[in-house]
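Just one protein chain is left out here, and the rest sit where they should.
Then we have subunit A:
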Amino acid sequence: MSAPDTRLRITGAAATSAKYLSLVIGVLVTIIPLSVLFIASFKTSGEFGQSGPFDLPANWFNFANYVEAFQKGGMVEGFVNTTLILAFSLVGTILIGTMAAYAIDRFRFRGKKLVVGLFLVATLIPGVTSQVATFQIINGLGLYNSMAALVLLFMGTDIISIYIFIQFMQSIPTSIDEAAMLDGANRWTIYWRVILPLLRPAIATVVIVKGIAIYNEFYLPFLYWPSHGTISTSLFRFKGPFGAHWEIIAAGTILVIIPTLIAFVFLQRFIYRGLASGSVK
């Protein structure tokens, strides 16, 4: 073997190890902050005070902190409320979004350009700051401090899902509508019996992308529903009473992350796809 050939092979091997080394570093930087919290969540209060963050817990089956977080930290209420909000908002978003997409993609009507323009411009308005004025509307409707306020806001501020529905609907041939129409179906029947079932893949994408966003939303429940807890606001309130008890805060945090992890492991494909269609708007 000639000299340059060997050198090439050596640099190749070095490059490969450098590649895997940097990937491993990336994985460590991602995982360490999470795993030290996981470790802490199994320690007793006394144990936590005496041990360092990397010292493993004496008993991996010490679930006392999780029980405490669930019972005293209001995590049960948080999970129940977030589940209800998710269910109502997702059903609403899907119905409202698919209907709007159906109208925009399948009809010609006066003012269509205006409507599309309104949806587009709305994506530019930063969500959080406009709450200064949205608050007054919600308050005026008498919905302040209610779950309904959140459901309404989650349904009403979703333009991305309408966009995903339109994109998908464009791939459904209009000849299907026409055939149904020749069979005597009216527009509502076509929407309900033909289009909506065919939109299932797009609905799955919206449910997952929007579901994660609602699950993670913090400021809206914090502002509009102060008397009750969702996942985010219940966890946020750990700051007060458990301020000195990191082992309990850790358990609460892990409880909030686990459903996300499970959803990610099982729904990866949909999540990546939703990202590709949703975020490059």
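The definition used in the following text is that a residue touches a chain if its C-beta (ideal position, glycine included) is under 8 Å from a C-beta of that chain, and two chains touch if they have at least 3 such contacts; residues count from 1.
The working rule: contacts and distances are computed from a predicted model.
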Per UniProt, and picking from "Glycosyltransferase", "histidine kinase", "Ferredoxin" or "Sugar ABC transporter permease", the hidden chain is "Sugar ABC transporter permease"
Check the options A:14, A:34, A:58 or A:76 and report the residue that touches the missing chain. A:34
For subunit A, which residues touch the unseen chain? 15, 19-20, 22-23, 26-27, 29-34, 36-37, 40, 52-54, 95-97, 99-100, 102-109, 112, 115-116, 118-120, 122-126, 128-137, 152-153, 155-157, 159, 162-163, 166, 170, 173-183, 185, 187, 189-191, 193-194, 197-198, 212, 215-216, 218-219, 223, 231-233, 235-236, 238, 246, 249-250, 252-253, 256-257, 260-261, 263-264, 268, 271-272, 275-276, 279-281
